[in-house]
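Only a single protein chain was left out; the remaining protein chains are all shown in position.
Here is chain A:
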Amino acid sequence: MAPKAQKKPQGKQMAKSSAPHKPKNSAINASRLMKYSRARIFQRKAAYKVKKVKTPAKKSAEKAAAAAFVVKKIGGDKNGGERKVYKKTPKSLPTQVASRKVQLRPKKTFKKHVRRIRSNLAPGAVLILLAGRHKGKRVVLLKQLESGLLLVTGPRKLNGCPLRRVSQRYVIGTKTRIDISKVALPERLNDAYFRRQRSAKKSAASAGGSADIFAKSDAAYAVSAERREDQAAVDKALMGAIKASGDGPMLRSYLRSLFSIKSGQRPHAMVF
């Protein structure tokens, strides 16, 4: 959106607005159409009063372009006398100017994707994991991370499933809920925390291409101290919450048990 119009004269020292404005334009019915057109919004915001500030960015761009070349003198009468030589050969030397196609619906990067969550998956729900090394286990959903993956934990004490990320797609959400409002999750539990660590050697090899490809990858995964710490803290709080809930002992043995389909059970007709 265009910057807010300054109604006070430019010369005076302006007090910073205390609170952000309510947006002047809004979408109609959650579609891409806006209530006011561009021209109308220009009027509503009194944008005609805003003086255009010349961006200095252009100058620096020109300077940068100039610095990339070295002007060299060449011989020959009809050769123009000099040439601009690249200091560092650019990756591509296009022969034509690439046409800038207007992206009406630009590709959204992963970060900008909308993260949805199934309505029956709420923090505190018991989930059944359907795939992975913990398949069949019943685990507790803690929250949805920014990437959209679900953060779950066994608790590890009950079924060996640690603090872990899990995709919604490989999970059955049951109706059983545990009240985890009192469970405080450590702040550092986010996607970066759970990201798989690439060994330094391997990353150097892929970049440089000169490292020994037969080099043995470094030692097997070892649980970090902070993981242990966080697991212990979350599990303690979660076990407390389980104990406090109505069906404490049953819930514990429920979370310890594994899920399986028995003969005669039809998953599509079952209520979870």
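One rule holds for everything that comes next: a residue touches a chain if its C-beta (ideal position, glycine included) is under 8 Å from a C-beta of that chain, and two chains touch if they have at least 3 such contacts; residues count from 1.
Following the convention adopted for this analysis, contacts and distances are computed from a predicted model.
Undergrad: Between "5-hydroxyisourate hydrolase", "rRNA-processing protein EBP2 homolog", "Large ribosomal subunit protein eL14" or "pyruvate dehydrogenase (acetyl-transferring)", which matches the UniProt record of the unshown chain?
TA: Matching the unshown chain against "5-hydroxyisourate hydrolase", "rRNA-processing protein EBP2 homolog", "Large ribosomal subunit protein eL14" or "pyruvate dehydrogenase (acetyl-transferring)" yields "Large ribosomal subunit protein eL14".
Undergrad: Have a look at A:N25, A:Q144 or A:T176 and name the one touching the chain we're not showing.
TA: From the options A:N25, A:Q144 or A:T176, the contact with the absent chain belongs to A:T176.
Undergrad: Among A:S37, A:N190, A:S224 or A:S253, exactly one should touch the missing chain; which is it?
TA: Of the candidates A:S37, A:N190, A:S224 or A:S253, A:S253 is in touch with the missing chain.
Undergrad: Under the stated touch rule, tell me which residues of chain A contact the chain that is not displayed.
TA: With respect to the unshown chain, the touching residues of chain A are 126, 128, 138, 172, 174-176, 247, 250-251, 253-254, 257, 259, 269-272.
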